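The other protein chains are all here in position, but one chain of the complex has been omitted.
So, chain A:
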């Protein structure tokens, strides 16, 4: 029962390599990590849809970082203002690769069944590998209540 994790595969840091995780736009890349940005929200992004698949690829909102480095997030008529905050402890981000679906039904020999990190719900087992997206030291946090705004400065 082993899940190997490879962090920082040397090729991923070379610019010529086309990785499945391309680089973020520079404004976000400079926050902490050039591949991943963490955005903390008070609440969950829920979308009313008939089937869960419907939300795939859908627009959520506009994320802005102003000149002073203050982030804001505009979702519909709601404006969230936040800040960039350092994390108490750096975080490693492990990403499941291999097994594309997490609802695998008993395929593969049981010896390849793997234990997930700490929750052992059956649906989360049987993964081949995980890779790391490196380390993150800062996050964008939106801790205030959203402000309603009437005129939308942007589109949509």
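In this section, a residue touches a chain if its C-beta (ideal position, glycine included) is under 8 Å from a C-beta of that chain, and two chains touch if they have at least 3 such contacts; residues count from 1.
Heads up, the rule we're going with is that contacts and distances are computed from a predicted model.
When the listed names "ribose-phosphate diphosphokinase", "Sister chromatid cohesion protein DCC1", "Adenylyltransferase and sulfurtransferase uba4" or "Ras-related protein Rab-39B" are checked against UniProt, the chain not shown comes out as "Sister chromatid cohesion protein DCC1". Even with one chain removed from view, chain A keeps its contact list with that chain: residues 1-10, 13, 18-25, 27-28, 35-45, 47, 52-53, 55-67, 73, 89-96, 100-102, 113-120, 124-125, 130, 132-135, 139, 154.
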